[in-house]
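For reference, the structure discussed in these notes is given below.
One protein chain is absent from this view; the other protein chains keep their places.
Naming follows writing order (A, B and C), and every chain is counted from residue 1.
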Amino acid sequence: MSKQKQIVLAIPPEAAYISLARLTASGLANQLGFDMDAIEDIKVCVSEVLNETISTSSDIKEPITLCFDLTKDGFEVLISRDMLQQSALFTSETGQFALSILETLMDRVILSNDNAGTICLSKTTGRSVPHG
Amino acid sequence: MSKQKQIVLAIPPEAAYISLARLTASGLANQLGFDMDAIEDIKVCVSEVLNETISTSSDIKEPITLCFDLTKDGFEVLISRDMLQQSALFTSETGQFALSILETLMDRVILSNDNAGTICLSKTTGRSVPHG
Amino acid sequence: MYQFSIDRETDAPKMVLTISGEIDLFAAPEFREKLYEAVSDVSADVVLNCRDLSYIDSSGLGILLGALKRVRQNSHQVYIRYLKDSIKKLFIITGLDKAFVLEDVQ
Partner (left out) sequence: MYQFSIDRETDAPKMVLTISGEIDLFAAPEFREKLYEAVSDVSADVVLNCRDLSYIDSSGLGILLGALKRVRQNSHQVYIRYLKDSIKKLFIITGLDKAFVLEDVQ
């Protein structure tokens, strides 16, 4: 138990597999003891990151990796893929909706500058979720 | 689309995460068009392999990897972990139940000889599932 | 994954569309096509009944907004009814609660 626990999911970079990632994320969140509202938030946010990753780089065929690090009271998920291009994320109208959603529903959102393809979300069970 | 599609899930080698693997496997099977009975069979078989892998090597802390290769009409799942020991699989009473279940419900089961930790299951949607 | 059905209420001047299921990036292209077709050239207010909409993401929200723009071109409004709390939250976060008229009539 010395190592931090980790769940990794890799999917093809296609919209058809986003629902599978949502399902796995919700099952994990459920197991970690998040309440129903938080599980819904996590599903939404994981989806939004995948949407953005997939729609801004449709020419890339490398898998997308979701790496969930289980923390004491929640998790951190690192979503990444090999990016051949450095397209800016969350700039379109729907991308801006997505970013507002992420920033509101997650405890922390990190978009790494050195690699446009890595996004980190974190959320803990301790904090109550804002309801609008 | 030239490469074969693949979904990879890695979990800690603990019984607590088997239900998550079952959930992911069932979501994938659902998406691939398997019927309800076949989805149930797939959940059972993925679980059985994880049970056996986890219970025969409780001293190992390396993750277990489930690698689903999507085929034309179904999938093949390779379940593997770094094994420090070559303990025989499916020898206990429940292990024998598990092996009977795998061999009946899957189209093909391969236990690799060179590495006791790799098990391959495959199933296609084309074949109707035996009911008892 | 998602269903989309259209009913025009017989006793009302509004056009009522029922949206149900999950609308995500995968469903988006078909949803966009069907919704835009449904609201094109409509000369009435549009009501979206979302009682059985279980999930929608930003791509779906963008399509709803596109439909709103089309309806507004004809000087009409879009009413959205019966959103689940988890979805209403997304409207509030993105400010879309101000663009549409959200209704919770029971």
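For this structure, a couple of remarks:
Following the convention adopted for this analysis, a contact is a pair of C-beta atoms (placed from the backbone, for glycine too) under 8 Å apart; a residue touches a chain by one contact, two chains touch by 3 or more.
None of the values given here were measured: they were computed from a predicted structure.
Taking every chain of the complex into account, the chain not shown here touches B.
For the chain left out of this panel, the touching residue among B:44, B:67 or B:111 is B:44. Within the complete assembly, residues 15-16, 18-19, 22, 37, 40-41, 43-44, 47-48, 50-51, 54-55, 93-95, 97-98, 100-101, 104-105, 130-132 of chain B touch the chain that is not shown.
The definition used in the following text is that only the chains that are shown with their structure count from here on.
Each chain's centre was taken as the mean of its CA atoms, and the one lying most distant from chain C is B. Chain A and chain B have centres, each the mean of its CA atoms, that are 26 Å apart.
Chain A and chain C have CA centres that are 26 Å apart. As a whole-number value, the distance joining the C-alpha centres of chain B and chain C reads 42 Å.
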